[in-house]
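All remarks here apply to the structure that follows.
With one protein chain held back, the other chains of the complex are shown just where they sit.
By letter and in written order, the chains are A, B, C and D; residue numbering begins at 1 in each of them.
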Amino acid sequence: MLPDLPHLALAGFQATALLAAAPLVSGFARVMRAKMHNRQGPGLLQDYRDIVKLMQRQEVWPPDSGWVFKAMPMLVMAVLLVIATGTPIFTLAPPIHVMGDLVLSIYLYALARFFLSLSGIDSGSSFAGIGASRELTVGVLVEPTMLLSLFVAALLAGSTDEGAIATAIANGHMQSAGAAVLAGLAFAFGVYVELGKLPYDMAEAEQELQEGPLTEYSGPSLALLKWALALKQTLVVGWFVGLFLPFGASADLSIDGVFNGALAFALKALVIFAIVGVLSNAVARVRFRFTPRHSWAGVGVASLAFVFYLVGV
Amino acid sequence: MFKLLKEIFRTGQATALYPFAPPQTIKDSRGKPEHDPVKCIACAACTGACPANALSMKTDVAAGTRTWAINYGQCVFCGRCQEVCPTNAIALTTEFELAVARKDDLITRATFKLAYCRTCGAAFSTLKEVDYVARLLGALAETPKEAERIRAHAEICPACKRRLDVEEMAQANPVRQMECL
Amino acid sequence: MIPLSIHNPLALLALSLALFAAGGFASLLCGRNDARAIRIAGLSGALGGLSGLVAGLFALAGPATSFSATGPFPFAHFVLRLDPLAGLLVAVISALALVGSIYGLAYVREYAGRGVAAMGFFMNVFIASMLLVVTSDNAFWFLIFFEMISLASYFLVIFDQEREAVSAGFLYFVVAHAGSVLIMAAFFLMANATGSFDFAAFRSAHIPEPVASIAFVLGLLGFGAKAGVIPLHVWLPRAHPAAPSHASALMSGVMIKIGVFGIVKVAVDLLGASGGPLWWGLLVLAVGAVSSVLGVIYALAEHDIKKLLAYHSVENIGIILLGVGVGMVGLSMNQPVLAALGFMAGFYHLVNHAVFKGLLFLCAGSVIFRLHTKSMDHMGGLSRQMPWTAVSFLIGALAISAIPPLNGFVSEWFTYQSLFRAARDGEWAVRVAAPVAAVALALTGALAVMCFVKAYGVIFSGPARHHHHDVKEVPSPMRVGMALLALACVALGLASPWVAPVIGHVASATAGLPDVVLAQGAVTVPGDAGQALLSTPVIAVMLLAMGVLPVLIKAILSGHGRPASRRGAAPWAAGYLPDSHMPITAGSFAQPIRMFFRPLYSVRDQLAARWNGVEHGFDDLTAAARRAEPRWDVEVIDPVVAGTQKLGEKLQVIQGGDFRIYCLYIIAALVVLLALVIR
Amino acid sequence: MNAPIFRDDLTIKPQGLSMSNEVAALKGRLLKSIGRSVYVYRVDCGGCNGCEIEIFAAITPIFDAERFGIKVVPSPRHADILLYTGAVTRAMRMPGLRAYEAAPEPKIVVSYGACGNTGGIFHDLYCVWGGTDQIVPVDVYIPGCPPSPQATIYGFAMALGLLDQKLKETHHVEGEGESVPLIHPEIPYALRVAVERRAREMAGYLHGKVIAEAFLAALAAPEPASVEARLAALTAQESDPRVVEIYGQLRAVLRAMVVEQAS
Partner (left out) sequence: MNAHTPLRIGSSYVAALRAKLPHAVLEERWQTDRQATITVKLEALPEAVRTLYYVHDGWFSTMAGNDERGLNGTYGLYYVLSMGGAEKCHMVIHAQVPEDKPEFPAVTPLVPAAVWYEREVRDMFGLEPVGLPDARRLVLPDDWPDGLYPLRKDSMDYRFRPAPTTDAENYPFINDAKQETTVVPLGPLHVTSDEPGHFRLFVDGEDIIDADYRMFYVHRGMEKLAETRMGYHDVTFLADRVCGICGYAHSVAYANSVENALGIVVPERGQAIRSILLETERLHSHLLNLGLACHFVGFDSGFMQFFRVREKTMMLAEMLTGHRKTYSMNLIGGVRRDILAEQKLTTLKTLGELRCEVRRLVDILLSTPNIGGRVTNVGRLDPKVARDHSPVGPVLRGSGFRRDTRADHPFAGYLSGATPINVQTGCDVLSRTLVRVSEVFDSMAIIENLLNDTPAGPILTEDFTYTPYKFALGFTEAPRGEDIHWSMLGDNQKLYRWRCRASTYNNWPVLRHMLRGNTVSDAPLIVASIDPCYSCTDRVTVVDVKKSTTKTVAYKEMERYCRERTSSPLK
């Protein structure tokens, strides 16, 4: 059950490939955004340029910050890479089997969130502090939806292993198709909130909080953090795609299969990020006070999925 | 949301090509004031009218020069200089590419020679101004002698002119002067 | 009866008890020599803890050993029984006693001149009585020791003598005794059905359904009050913070576990043969879910660090009960794997909570030791001056927030897995209840993360909000205490594939079930590998391995000739002069939750209002007592004191305070209690 | 008013920041690395808002500065370029310096608009310091009041080395025999002035000048012989009724002058 060499190789490949592609994802978002503004906009590779540039800049630490502030971008990126080794994205099974439990995934994201928010307080900035508070609050509001929808999917597959869920959905071995679809919808909502895009970009709300936890970062740390956040967006979409739209993912470890799986993921991600691009640029940020209304809707859909599962529709 | 998408598709890309294509300028828009030093008589009408003090005039008596200068960094592009210039020496263009890295590049100067009063010898104006005034007024003269008189008069500084006027008046009409006294 | 010998865990337990007792009385005898009292109480506590720990660990594997003696009362034999569950509790109690005692060696200096000798005495009595409760196998003696716990801890709660502490202590006293009465009633019912006070008799008897259910509910309420489940939690967030921090660590870390132990004892051990219906388990599950969510929500609103931790105890008791509830459900549905898994998850979390909550209370104690305030709004930026405390607290915070790969995550993972199994395989009602409980657990987890980001952030991060310029790290005994527990957090997490089967055995043995598969090599599995896999060692390795990558990226890409990093002059305050009111405070940080969960807070206020009546009564009583005091002095107390002056002087040593006031308080409290119960 | 005081005695210099040579050397490197990725932080040091709105306009669809990787960021910690506007009022001195301090080294400072460059129309007031370079070292000046979005794009392109600087310091020295030509010497001075003044009252300094010039040119033209005919032709060519109206007014001036002269 412990990972062997091919699985480790796959894990390494998947993690580094997603990391390498992450700035492309955020660059694509910027292009989409520009197009929604009828602007020419930057190139697809703009975020690579930004990261390279930021790497050359000086770092300025807030006066009262401690090691949490300094280490956070690296920590968050590391945690996200660990998640990348356990999420079935290119293949139907998680690259590292023992990392593929859905509860583990949820709590690893919580680990990333823990340090991201903590750094907000550590910076001593008023905006970063409020951003940290919002980041966690949104987490609280969205966690029930995500857990319940995943729980339903796991019940349908009979296992909390993400690989088992992906395989079951890919093969159509589901007791209840309706429940699977609804659970997928509810999970998609949760994933959308996790993306941190409008209308749910509470923590980084530029106009309200000057980018919240990012306010005080500069230079290489800012580069890593932006990169990590892009990686997170890639990953959560990968999570959704891997579990609920696993079609095209490789069932084995063959090089061809993995390559095709990666290609399939790229296509699915392109479509999803295009939709996200349109959605996020066509709405206003939800008034923070009203966020629970939205999250209750998410819980409602997930609960409905659960009811469907119970009655076996 | 669909209304927005419709609007986006209707509009297409709105971005202008500049700087990869020539700029779109609007006729009569107020850009860089272009000074033609050849046409300038250094009369200081513009420097007096400039609300931002972007235009200045400095007289260096020792060097015998008067230097006109415009600081594009201080200019507010109102066009008052153009409005008051009697010789059309300064006019606003549509040029807007004025950014510089060195502050001194913002300054354009023109130096003119001073004119000295033919009576007292004091510097009071520039040669070009004296010349221009003389020709302008001279054009009204009906005889060359009159023109010469006008030119000679133009070359006298205001102080001397006042003095001379008083003397002239005193000679021409002593009676009235007496009355005044 | 197995004879006492050094190879027998019971013997070690007896040694431990003897050490505690000796240490306690020796401490008392030290009188006003504080340093000696601290040393004696601390060392005896540590040694007693050590031997108790060994005893408990030996007992984990079973089989049960017991010791019986005839006591002074003909109707009740003095029976001690060390079965695996008791062993687990003994180990936990002793471990915390060990650490707390080491910590106390330095910490108690804070109380120098305020009766540390008595504190040492009460601490040791407190620990010893807890050990005795979990091991006694006779209802009468159980109740006696249970009362001893309450009394000893009551004195610890009111030790500070502040208005708040005294009133908190009173509330605690009332609830504890109300609980005892209910437990007493439960035991009487069982004794009535079996004709004996021996647990052994309860265990084997078949008690008819309605009686068993009534006994169960009485037990649940009584032990629930001790455990601090909602809505019987009101005393907890007030009493725990009032006690000295190492005592708080024991109260929150282990004392409330006696409540859980009691519930398990009644429901599974004593009434096990009678076989509980499904609704027992569902009831426990419901209580657990409500306690966990509300506990953490209330914790979020706190500014007082110890109150915050105390509310988290309510939350974690809830989580433990989720596991216990699933176990009970599994038992009644005759699903041995599910039952074992549920109990195992609960017991694992019980151990874990004892460790990290103990750790957090000790860390809080360290901060208070230096800053002399419990308000988080007057802390901030301590990670630079107190790095050991900060790191320990951070480990505790991560553990309690169930962050992998630490211990809190492992036990919550098992809880999720047990809930999943229940939802998958259970009866209809269970299939509905289990996912709801899982959602409650998820919500709890997210809120706990928020709460501990707030706690760590506001206390240790960012700019300082206090005015102590010379804050430094705490003395080494305190550091050692914290470090031991922090290591335990890591060890119980990383070693989960090896720890889980041990605790699994305790669970199986308690419920009388066969062992289930909980580990395969370095991988933990919830009964079968098809359901899920988890390997904390692998997670740890992966985190370390992947941690290298960003460091490398930064090192390679950020290149040479970059200007050296520098510390800015101030955080960016939009161009304005930054001031001390700008960094976020504990209150502001949690405000969105207070806003979104407003109805739940009003539930708390309602509950608190109920208890206010008790407190008002107390206020009136003390006021009356104060007015009556001179008369008492003249007419009653003076003659008595004069008559027994020597005795009186000795007794005064106990508190170093005004003994008469205490007498009055206790008498008054008993009167009120009686009035309440009778009504 | 007090006795006159000279400006240099009145004004004290604010405590500005200077740059170390080391940092100056790093700037060259920065310019290379930010070629296509520029984070800009706006520092409004007391402008009238005109500049700020034009900066906004420069990032909107028509001008779209993001084409060049230029992005306006919300925190100075992210900035490569600090864009100072305004004449640096007294109250903005410290915030302006704080923003400079907060940004990572090296940083490029762009001074934007007349106020930022020199203080503009407010250059010598009691409550301003008179330009960005009074408090921080400036690398690029973008003139304008306010600079148009196109001028902004040009300024940034220039700062980043994409376009060349056009404006250079020049100094004309009067040459020998330099003489200013007279305007319409063939028309009596008084008449020309009267026409020009009337045209200005009717159409303003700009259009008025053009209309007066056309009118005077027609007046001075040799063909056709009759003044009235020439002016009628001029009017007939004009399609704009307003200009026709103004020609009519100018002809009235002409007529009045002629009548006056005659009398």
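Here, a residue touches a chain if its C-beta (ideal position, glycine included) is under 8 Å from a C-beta of that chain, and two chains touch if they have at least 3 such contacts.
Given the structure is predicted, the values throughout are model-derived calculations rather than measurements.
Every visible chain touched by the undisplayed chain in the complete complex is listed here: A, B, C, D. When the whole complex is considered, the residue among D:L31, D:A57 or D:V227 that touches the unshown chain is D:A57. When the missing chain is restored to the complex, the residue among C:G115, C:G380 or C:P592 that touches it is C:P592. The residue from D:E169, D:E186 or D:E201 that touches the chain not shown here is D:E201. When you scan C:E164, C:D528 or C:D579 for touch with the missing chain, the hit is C:D579. Listed here are the chain D residues that touch the chain not shown: 1-2, 4-5, 7, 10-12, 14, 42-57, 60-62, 72-76, 86-87, 89-95, 98-99, 120-122, 124-129, 145-146, 148, 200-208, 239-243, 245. For chain C, the residues in touch with the chain missing from this view are 377, 573-579, 581-585, 587-592, 594-595. The missing chain lies against chain A, touching residues 33, 36-39, 126-127, 129-130, 133, 198-199, 201-202, 205-210, 281-290.
Keep in mind that, in the parts below, only the chains that are shown with their structure count from here on.
Separation between the centroids of chain C and chain D, computed from CA atoms only, is 74 Å.
In terms of their C-alpha centroids, the spacing between chain A and chain D amounts to 50 Å. Multi-chain contact residues of chain A, defined as those touching 2 or more other chains: 38-40, 52, 56-60, 210, 215-216, 219. Residue positions 563, 566, 568-570, 572 of chain C each touch two or more of the other chains. Chain C meets chain A in the complex at residues 381, 383-384, 398, 401-404, 409, 412-413, 416-417, 420, 423-424, 431-432, 435, 438-439, 442-443, 445-447, 449-450, 452-454, 456-458, 460-464, 520-523, 529-535, 538-539, 542-543, 546-547, 549-551, 553-554, 557-559, 562-574, 578, 582-584, 588-593, 595-596.
Residue ranges of chain A in contact with chain D, taken from their complex: 30, 34, 37-42, 46, 49-50, 52-53, 56-60, 206, 210-211, 214-219, 222.
Interface residues of chain A facing chain C in the complex, by the touch rule stated above, are 1-3, 15, 19, 51-52, 55-69, 73-75, 77-79, 81-82, 85, 96-101, 103-104, 106-108, 110-111, 113-114, 117-118, 120-126, 128-130, 132-134, 136-137, 139-141, 143-144, 146-148, 151-152, 154-155, 158-161, 164, 210, 215-216, 219-220, 223-224, 228, 288-289, 291-292, 299, 306, 310.
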